[in-house]
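Only one protein chain is missing; all other protein chains are in place.
The first chain written gets the first letter, and so on, giving A, B and C; residue counts start at 1 in each chain.
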Amino acid sequence: MDVNNSLSGFNSMASTFAKDVDQAFWINFWISIVLGLSVLIPMFYFAWKYRESNVKDEEIENVTHNTALEIGWTLIPTMLMMVLFYYGYSSMKSLRTMPAASESIVVKVEGSKWKWKYEYPANKAGHVHKITSVYDKKIGDVKRGLYVPVGTNIILEMTAPLNDVIHSYFVPAFRMKEDVVPGRMTKQWFKSDVVGEYEVECAEYCGTAHSYMYSKIVVMEQADYDKWFESNAKSPFEDASAAPISKGQSLYEDNGCAGCHSIDSEATLVGPGLKGIGAKYDAEYLKNAIINPDKDVPAGFFPGVMPPFALSDADVAELVKYMQNAK
Amino acid sequence: MDTNTIDYAKERSGYYKILVGLLLLTVVTFVQPHMFMTESTFAAQMIIAVIKGWLILMFYMHLKGEKLIIWMTGFSLFIVFTFFAIVIGVDVQKFQFKDESHITASVTATPEAGHTAAPVAH
Amino acid sequence: MSKTYFDETHCAIGHPKSKFMQWMLTVDHKRIGIMYAAVMFFYFFIAVGTAFMMRLELLAPGGQFLDGDTFNQAFTLHGVIMIFLFIIPGVPAVLGNIVMPLMIGAKDVSFPRLNWFTFWLYVVGTFIALASLFTDAGFADTGWTFYAPYSINTSTNVIFTLVAAFVLGMASILTGLNFLVTIHRLRAPGMDFWKMPLFVWGIYATAWIQLLATPVVGITLILAIMEKYFGIGIFDPAKGGDPVLFEHLFWIYSHPAVYLMILPAFGIMSEIIPTFSRREVFGYRAIAISSASIAGIGYLVWGHHLYTSGMADTAKIIFSFLTFFVAIPTGIKFYDWVATMYKGKIILATPMLWALGTIITFTIGGLTGVTIAMIGVDIHLQDTYYTVAHFHYAMLGGVVFLFFAGLHYWFPLVTGKMYNEYHGKISFYLQFVGFNLLWFPMFIAGYYGMPRRYFDYLPEFQIYHQVSFLGAVIFITGLIYMFVVFYKGWTKGEPSGTNPWNATTLEWHLPTSPPPLENHSKVPYVDFNPYEYHHGQPVVKFDYKTMQRID
């Protein structure tokens, strides 16, 4: 599949409403140029024409009024402003008018410190795709993302956990952005006609790893998408025939631990690196570190950063096992 | 300063009259829920409060005749009013996705604090 | 001369002998203004230092020498100092204090001791703000906007910063209150509102914003503190609190606050342009009224900061519509200033250079503000460097530039000496070029989707940050240069005389320069307009003994 792997900002238009936004921007741009020059050209001209050495004191005139001009520079800008308001409004209209849910794929999005999670509707086999997307600093890329078919309406139903903070789901190439607010439901939608990979950035300040809260949207051919959607694979790009990963690793990825902890080194991302952690602490400690992270805080870190995870005992046990194996 | 210009007895009886008025209005606040405008206690109470406030401003606080200060007071109140008009009158009235948001739920169902999936939709 | 309340030392309490204590306790508005400048200037350099650190960090993608947390604290420190410690008190507290009473022919502000108290309240506020730098938990990392629930959850020492912002807000309210009463009560006889200099109009409009908007942020900060320590619930989603309410309350103040910054600065512009065009100002009433209407409309548009917050779409549309109406009175001011230059005699002294430079930079800042007032476009540009560039163009290229213009303009009034014009101009050109190099590339980066408050970014944006860094270096060089020029001027400058600029307003009609403690020896009777020139010479002349007109 042809994937464009570099950031695509305002110079690439990949959603159906992007051209409306760009049009509004450029209309504004040219009107601004005109209005700006209407101030700057006379200013430069007067500064030159009436420069000190060019004017005798008797030539100075105290012009203080000119009704026609004054009306002109009130009314014309007002009218231009209304033009701008209209285009701002109309481009927003296409961004904010949600298509019918029945004609769209509705994906639940959860933004939390510092990962994005997607939850799809169940496929024919009843499997619900739940994808956690985190940025991997080491490879400089996002692991997994939102997979969508080309030319289809996608509605994002977004929220954040109640004990989290505000984030913002920003897709520069689509010109869309909406905050993800704990306790609220916010929505946005898009339809992309261009196959490709598009960066998602968190645009609302959310703390330590705000700069790394990336995700990506992968727009694919319908057939590729269907093939993946009806399968159980975590992503269309992961080889289904490869050795299955352990339950622990899977939990580790799905809960977004990787966003804060490096499993194979001691480097600090947000929390401490977990390499060799099994040798340092017993299982009980590790279990506690997940369920009640604020209890034992290692030196150099603060309580309140790592959220408590409410996982089943079995899952925690698997995670602990996985961490103990991280040597 | 204005020692000579005031009529002591008249001003004093003025204070008492206003007090009686305010006390009466307080009684009205208590009977109102059982008497009138029962379909909108809130509006009735606020109307009474505005009348009381007006009495206090004009007489207890001697605003009567103070043109400049009345204008300024009006301006300040107008600003507060606009905040209400926009935030309450527009934004909250049109609260988006109310039915799906946690904070607007009418029953508390606090999901386990923690990273459980999307909050419960009610 | 009339007897006054205070003795010659002009102190709030007691009659100290030492010069130092006389300054510390002074109620004299000019001295208080100078002290504000000194304190502000100190903090300002801390904020410039942090800004420079951020630019250095952003020179290349990847963490250089700051980690995420430190960077977050850095931009919070930078934003908090620049906004609450520097630019909001800025022009009113320094130039407003020094010049405004002189301009209206008053002997001091209405409540001189309150003014003294306000200054020290401000100083205490700055201490509280900076104190948290030295605590274990470290300086707040919330950004200057303190958005809940982040500010409620963060483990850093946000309480100090909140309290500090509250205290500084109190100081700002009291300054505004003092100025409002002063302008209403203490104008020289004969000076009605239409005879006030335009700087006084700017201060007047500003004072209303200080008075009526600041309490809202004050209570918001208190509510945030209550939320953090007493769990009242209104900003805590788990208890039903709505983070968007915090944003509303915050911007109800903080949007008017940006006009609080710019209006007195526009006032400076309105003084400088006629003086250095040697003619009467064009459209005096239009400029005066536009100040008032910017202040008024400014109350109605805070929601343009909430276009992507989840606020109701209808509200967004209303806010967007209203926002455009601020641009119109601003435009009127700009056209009036340019028209003032028509058929004048333009003297390109340093203050005028700064003023004209600001017309360029603020036009860019304002017009890009109009870009992001368009909802659809702002949904893309919100919280990107486009916004950051907009507000630096408006605040640095608008307010701070005009502040510098004012500092040059009133330098001889305050010190009685003249700075070196030649070097002053060099520092202007350095800063002007540096500034544009610093911030213009950020429009492009933002436009391509570079989010703000990122300490690490994708390699695509590097080129813009590099140019920007170069600009910062030039800019800061020019800045230091300028302060050296000021310092030299103050210590070694030529005596300037009382009216070096041939200006018309009352602060230039004083018996001595710098002005004596009680200002005008006698209060003049004002039966003239503020900018009366005839053939390039001020019309009104005074006998400085009796302050009677002799023209």
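Note that in this section a contact is a pair of C-beta atoms (placed from the backbone, for glycine too) under 8 Å apart; a residue touches a chain by one contact, two chains touch by 3 or more.
FYI, contacts and distances are computed from a predicted model.
Enquirer: Select, from "2-oxoisovalerate dehydrogenase subunit beta", "Nitrogen fixation protein NifU", "Cytochrome C oxidase subunit III" or "Succinate--CoA ligase [ADP-forming] subunit alpha", the UniProt-recorded name of the complex's unshown chain.
Expert: Going by its UniProt entry, the chain not pictured is "Cytochrome C oxidase subunit III".
Enquirer: The chain left out here touches which displayed chains?
Expert: Output: missing chain touches B, C.
Enquirer: Taking the entire complex into account, which one of C:223, C:315 or C:438 touches the absent chain?
Expert: Of the candidates C:223, C:315 or C:438, C:223 is in touch with the missing chain.
Enquirer: For the chain not shown, which residue from C:242, C:378 or C:507 touches it across the whole complex?
Expert: C:242
Enquirer: Across the whole complex, list the residues on subunit B that are touched by the chain not included here.
Expert: Against the missing chain, subunit B presents residues 1-3, 6, 8, 11-12, 15-16, 19, 22-23, 26, 29-30, 32-34, 38-43, 45-46, 48-49, 52-53, 56-57, 60-61, 68-69, 72-73, 76-77, 79-80, 83-84, 87-88, 92-93, 95, 98, 103-108, 110, 113.
Enquirer: In terms of residues, what is the contact footprint of the unshown chain on subunit C?
Expert: 2-7, 106-112, 173, 177-178, 180-182, 184-186, 188-190, 211-216, 218-220, 222-223, 226, 230-234, 236, 238-242, 245, 249, 252, 522-525, 527, 546-549
One rule holds for everything that comes next: only the chains that are shown with their structure count from here on.
Enquirer: Measuring from the mean C-alpha position of subunit A to the mean C-alpha position of subunit B, what distance in angstrom results?
Expert: Roughly 42 Å separates the two chain centres.
Enquirer: Centroid from C-alpha atoms only, then distance subunit B to subunit C, rounded to Å. What do you get?
Expert: Their C-alpha centroids are separated by 35 Å.
Enquirer: So what's the Cα centroid distance for subunit A and subunit C, whole Å?
Expert: So the centre of subunit A lies 34 Å away from the centre of subunit C.
Enquirer: Which residue numbers or ranges of subunit C touch two or more of the other chains?
Expert: As it turns out, subunit C has residues touching two or more other chains at 237-238, 240-242, 310, 313.
Enquirer: Can you list every residue of subunit A that touches 2 or more other chains, as numbers and ranges?
Expert: 162-163, 183-184, 186, in rising order.
Enquirer: Can you list the residues on subunit B that touch subunit A in the complex?
Expert: Interface residues on the subunit B side: 96-97, 100-103, 110-119, 121.
Enquirer: Using the touch definition up top, name the residues of subunit C that touch subunit A in the complex.
Expert: Touch residues, subunit C against subunit A: 68-69, 72, 137, 141-143, 147, 149-150, 153-155, 237-238, 240-244, 277-284, 286, 308-310, 313, 316-317, 320-321, 324-325, 327-328, 331-332, 334-335, 338-339, 341-348, 356, 359-360, 363-364, 367-368, 370-371, 373-380, 382-384, 447-458, 460, 533-537.
Enquirer: Under the touch definition given earlier, write down the residues of subunit C that touch subunit B in their complex.
Expert: Its residues touching subunit B are 184, 212, 216, 237-238, 240-242, 248, 252, 299-300, 303, 310-315, 318-319.
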